[in-house]
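Here the complex is missing a single protein chain, while all its other protein chains stay put.
Presenting subunit A:
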Amino acid sequence: MKFRTLIACLTALVAGLFALSLVTGVAPVGPGESYAALLRDDGGPLTMVMREIRLPRAILAVMIGVSLGLSGAAMQGFLRNPLAEPGLIGVSSSAALGAVLALQTGFAAAFALALPVAALVGAGIGVALILFLAGPGGGAFTLILAGIALSALTGALTSLVLNLSPNPFAANEIVFWMMGSLADRSFDHVWMALPVMAVGWLALARTGRGLEALTLGEDAAASMGFDLSRLRLILLGGVAASVGAATAVAGAIGFVGLVVPHLLRPLVGGRPSRLLLASALGGAALVLAADVAVRMVLPGRDLKLGVLMALVGAPVFLHLIWRRRGQS
């Protein structure tokens, strides 16, 4: 398939799922009526539901999908390891720890972007630890081990902070921070996450050429004039901003960055720079589809996105491990 055709198909898929997401909800209202209420303010409650509840939810699904797909593709390109995924290697749970700390200490209310920035710092520390522990020379085994250790530590600390909270509801929200959900998010969350995410997207988009060069090996890339430590820094910042902002508003959603690049890699001829754009769109489609599915499976009950993602993602993960096992 030609790259342009692929991008066009993925864009159409995202648009279709976005439209479907807008008409998925507990209220028994037809699609035509819903779209009409979205476009024209009739002063009724349906307009409020469409504009204030469903529209921000669909927009957030796209933003989070783009962030996670892009981050997965970039990290896999840099580490040349298809298992490097923010959720699996503890970057998302580091971001969740940063967000939970900010929320429970009151730092999140300090200034407008405090919450996503705190999650960014958490995610940044996570990425830095992973790159340090399992750099390009470390191999898949070290990467996964480092990821397990980081996930376990940050997950435990998140639980601890939530259990220490004076709020009696906080401890029940461990599941949200580990599994992720888009239920009842509002435009407040969109405006809070968007600036930080956009910075992350721009940074990751700039890693394309460096990642292409890296496919030839580090020495070859260096001899072509690519500054690898600079590339690493841009990647770190980009992933931290994207995953941090996504996790701050929707919790840690795993497997998006694993499944999407895995499916799309053959379709882009294995080229990392093309995989970035394709994975961004693919991630958006996957998160939108999962968010529609959780509302259809259990309407009004807030089934967590991570449940569906793990059902889809874990088999892909096992398949990847199986294939690598054959190689070694």
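Methods note: a residue touches a chain if its C-beta (ideal position, glycine included) is under 8 Å from a C-beta of that chain, and two chains touch if they have at least 3 such contacts; residues count from 1.
FYI, contacts and distances are computed from a predicted model.
Peer 1: Pick from "Phenylacetate-CoA oxygenase subunit PaaJ", "Imidazole glycerol phosphate synthase subunit HisF", "ABC transporter substrate-binding protein" or "Sulfurtransferase" the UniProt protein name of the chain that isn't shown here.
Peer 2: The record for the missing subunit names the protein "ABC transporter substrate-binding protein".
Peer 1: Per the definition of touch given earlier, which of A:L103, A:V117, A:I130 or A:L204 contacts the omitted chain?
Peer 2: A:L103
Peer 1: Even though one chain is hidden, which residues of subunit A still touch it in the full complex?
Peer 2: Answer for subunit A: residues 25-27, 29, 44-46, 48-49, 52-54, 103-104, 108, 165-170, 172-173, 176, 184, 186-188, 299-301 touch the chain left out.
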